[in-house]
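Shown here: the complex without one of its protein chains, the others still in place.
Chain lettering (A, B and C) follows the sequence in which the chains are written, and residue indices restart at 1 in each chain.
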Amino acid sequence: MDRTNTVIAFVCQADKRKKLISSLKSKYPALRVIPVICIGKLNPVIIFRLLMKEARAVILVGCEPSDCHFREGVFFSERRFFLAKEVLKGFGLNDRLLNIIWSNPGKDALVLKQFETFMQYLKETQIEKGA
Amino acid sequence: MINEIRDAIIQYLKSVMKENDVVLALRSSSTPGILTPCILRNKADLDQIEAGFFHLNNLAVYLSEFFQKENRLSTLQGYLYVLCKPCDTKAVTQMISDQQINPNKLKLVVYACEGMADMKKVKNEIGLDKDIKAIDLHLTELSLTLLDGSPLSIPVSKVISSKCLECNKEYHLTMSHVFVGDEKKWKSHPYSIATAENKVLLQDQKKGKDLFDQLKAELSACIRCNACRNVCHACFCSDRCIFDKPKMTVGFLDKEISPIDNILFHMIRFYHVAPNCTACGECERICPQGIPLSHLYEYFHRLMQESLDFSAGSSDSMRQAMLSYRLGEDLV
Amino acid sequence: MNKIVNPYQPSYAEIIQTKQENSSIKSFLLEIPEGIQKPIMPGQFFQLSLPGYGEAPISVSEINDKTLLFCIANMGSFTNKVHSLGVGDKIGLRGPYGNGFPISASSNSNLVLLAGGIGLVPLRSVVSYFFHHQENFKNLEILYGAKSSNDIIYRDDVKQWRHKPNTIFKLTIDKPEKDWNGNTGFVTQFLNPQSSDPSEVLFHLDKDFSQTKVFVVGPPMMLNSVYQALTNINFPPEHVFVSLENRMKCGIGKCGHCNAGSQYVCLDGPVFSWKTLQSMPNEY
Partner (left out) sequence: MKTYQISKSQLKQLLEPYLTAETQLIAPSLNPLGLISFNKIQNINEIALNTSIPLKPSKSYLFPESSSLVQFDEKNPHLLESDISQKKQMLFGLRPCDLAAIAYMDSFFSSNISDHDYVQRRNNTLILGVACEYPSNACFCTSMGIQPGTSIHADIFLVPSGEDFLVEELSEKGQEYLASISKGWKEASNETLATQKNEITEKTSSKLIEKIDLSKIRGRLSETYNKDFWNKYSEACIVCGACTFDCPTCSCFDMNDSMISSSKGCRYRSWDSCSFADFTLHASSHNPRSSKLHRLRQRILHKFQYTVEKMDQWSCTGCGRCIRVCPVGINTRSILKDAKEALGE
């Protein structure tokens, strides 16, 4: 796997999102989709390691805060990912490389659009993460 | 040398210390300009206590040894007296709200602190080719004898720690404590030359790539000796830390000491301590490689205040920055 | 400038045969790659390794001229991965390291092996050496204490050991179990002469202790109770040998992890006489 433009997407299990995002794999060969029970379960320490070493960008696709199947978990993870993005900013890294897409059952099209714009953004900006 | 505040502390402790009370304080070490934390168990040793301008250490980090891991109850029968500068009390309060210690068997001895020394500034004043044989404080002058016996005196204002220049001479404690010294007089003239709000941080001056390059250059000097982790009161997963690989089958961080892994080490550490860091400055003071960690903890300390209006160590309520939320914040 | 040999470079050995000994221990028969310095003595160990999973010091359980037997307990990320390997896979191997049991010093004397649980793994190399060089020794006494009945390893070898000439094999498990009619309790019960069955007493073979060598491998608590039992019958400490299980990384006395007192367990050990252990600080 070419380390410099791999994109890793952690996708929450609900509402067949995994199939939705994996459908993009054909279009973006460097995309790796990893299903997780809830993106709140994800420890940002893994994200830091991925961004510093194995991956160019990390995308999290999960339920919208008010609509999370686990009701409360995503509120805490919202703060955790806020702090994770701030840590990236504090260290001079481009915090847009950690992209969080909130989705809910009705918005599949919007999710795909957001995904596309992000992948487009990645293509335009060359690698200045300094790693 | 007469040091009224120290004698007042010793006198107070002698009056209150009972049979199996324990005092956590500082005593002189044979290295000029630095004191060694000590645990005193009988009255006779109280005379060894030192305090004042060379009280650089934040003793809060030693507290967790006196409390059992499972239920945080004190392992002592008597009281634990802890010698604290007013700014150290924030660390103790934060440890209480982090549920590392519980205050019922704890008594803080806070005293009228007139600022602490910054030994790096003292070293710069005397030059890199000389060294200190003995150092002492005479009111507003530091009187030193150098290795070749020549005396030198430096005004305190030149070597006072920059943290003290922002000291608003306040502390708020709900737990049982005593203030040694004249509190009104102490509060009457705060230093606060550079107030905390209008402080310009590195992250304000530099952004993106050149901020990253500067931090990468600074952190590449890191030798990963874990001193900043072990001295930090907010870094309390003592025996199951993510960086001690055997405990975790998959280490998030290799033990490789390279610029990238050093950045990853400090990123993970600051992500963990940002919510409960009280900016006490211990990590920067003791770094053997002189890495200016204030470039990082100042940023996260201000971030917590501005974005989540949470200032670590200000109240021992159990509210935690990362364990509470407000609806409709949409931070991300 | 002569090319200095890289002591950390492993050579790769192929797995010929594997066998699941019990729930956590699996044995691997490896083909000895060339360049491995011979002879390999019982009690010595090798650093087994897999790229990406690190290394672990494993004592040899059986030494043949073409193959080596290793029994590995599933304790951490490395051993976990090893357990998933099968016949034909390759494992990194460097060694032999350590001094091994004092075989030459114990010629024509009795060998008493005290094994605590996984301690039987290194001692098995002594047993197989004994059977191949029976003429050099007098008698063999294997005292094996396992935690429970399904922890017992080398079940089929044990059957043969019971019927071999001048060999006594005793087995005990810590706590009594349902259909277990063998001995229960710790392995030290066989060491006191007043034990219930005088004919089975260990030293009826030879009261002269100078003709008897005791090899002990087991957890720290077992070592203390063995010392206690041997002192009660004032067995000379210089004839008791213990193999220590310190944390090791390099195996060649450089990385400092196995340092206890002035001894490096991987270089000056892992087998120490009880006499030297008494002079070392209790840090192993």
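To be clear about the criterion, a contact is a pair of C-beta atoms (placed from the backbone, for glycine too) under 8 Å apart; a residue touches a chain by one contact, two chains touch by 3 or more.
Nothing here was measured: the structure is a model prediction, and the numbers come from that model.
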| item | value |
| --- | --- |
| In the full complex, displayed partners of the excluded chain | B, C |
| Subunit C, residues in touch with the chain not shown (by the definition above) | 1, 4-10, 49, 51-56, 75-76, 219-220, 245-247, 249-250, 252-257, 259-262, 267, 281-284 |
| Positions on subunit B contacted by the hidden chain, ascending | 29-32, 34-39, 57, 61, 120, 124, 128-133, 147-148, 217-218, 221, 223-227, 229-231, 239, 244-247, 251, 254-258, 282, 285-286, 288-292 |
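Keep this in mind: only the chains that are shown with their structure count from here on.
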| item | value |
| --- | --- |
| Chain pair whose interface holds the most contacting C-beta pairs | A-B |
| Subunit A and subunit B, separation of their C-alpha mean positions in angstrom | 37 |
| Cα-centroid distance, subunit A relative to subunit C, in whole angstrom | 51 |
| Subunit A-facing residues of subunit B, complex | 203, 206-216, 242, 252-253, 260, 263-264, 266-268, 270-271, 274-275, 296, 299-300, 303, 307-308, 321-323, 325, 327, 329-332 |
| For the subunit A and subunit B complex, residues of the former touching the latter | 44-46, 48-49, 52-53, 65-66, 75-76, 78-94, 100, 128-131 |
